[in-house]
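Please read through the structure below; I'll follow up with questions.
A single protein chain has been omitted from the complex, and every remaining protein chain is retained in its original position.
On to chain A.
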């Protein structure tokens, strides 16, 4: 018996990194999972195969979360395939780092469109279904830098701080319909996103982490399982900081 038996979860950006770990962990608890991706079809299919081999159902659906038609298609396909959406994990995200002085307008727009507007579009697209169900969980992956600020990431930080505000507002708007909305603010987690950072930035961040190591995608996935489960039924509008103590 899993904690999420029979539930249907949509995880955006589940082809790699943290999203992949989230999809696998939800499936391990018995959830049927929609593995969304943008370009990595093969990787998404690998995640689906891995879930199927655990004896649970999953499908991969391509969608660019910053485009409304794409998002509508994603959620419609999910409902058509599995009949409901009980859990939405807004995880997909990108970085286009630069100092404000050097940041180009399209670097700003790309990150806001994917990391903030994408969360809004996906949230909007599931509310009808969740309101009808009189139940739902939405879990938004923000970032600890959205709370602390971070030089070189104005676009990303603005989007991630925006996600925390969006989480609180969604939580308030939908609380009366038993839709619980929370965020997770990961610190420095080992994925392709952080592998791409310059060495000096990594060392600087490491020196700020009391637990003195990077986090693993599974550290975030476990918290998602908690927030999606009955264990978290008296929690909404909150942000869990999972960052090795970086921010206190």
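Here, contacts are C-beta pairs under 8 Å (C-beta built on N, C-alpha and C of every residue); 3 or more make two chains touch, one makes a residue touch a chain; residues count from 1.
Here is the rule we use: contacts and distances are computed from a predicted model.
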Of the options "Acyl carrier protein", "Sugar ABC transporter permease", "Spore coat associated protein CotJA" or "Ferredoxin, 2Fe-2S", which is the UniProt protein name for the chain that has been left out of view? "Acyl carrier protein"
Given A:76, A:106, A:173 or A:231, the correct residue touching the omitted chain is A:173
Contact with the hidden chain (one of A:103, A:131 or A:235): A:131
Logged for chain A, residues touching the omitted partner chain are 128, 131-132, 173-174, 176-177
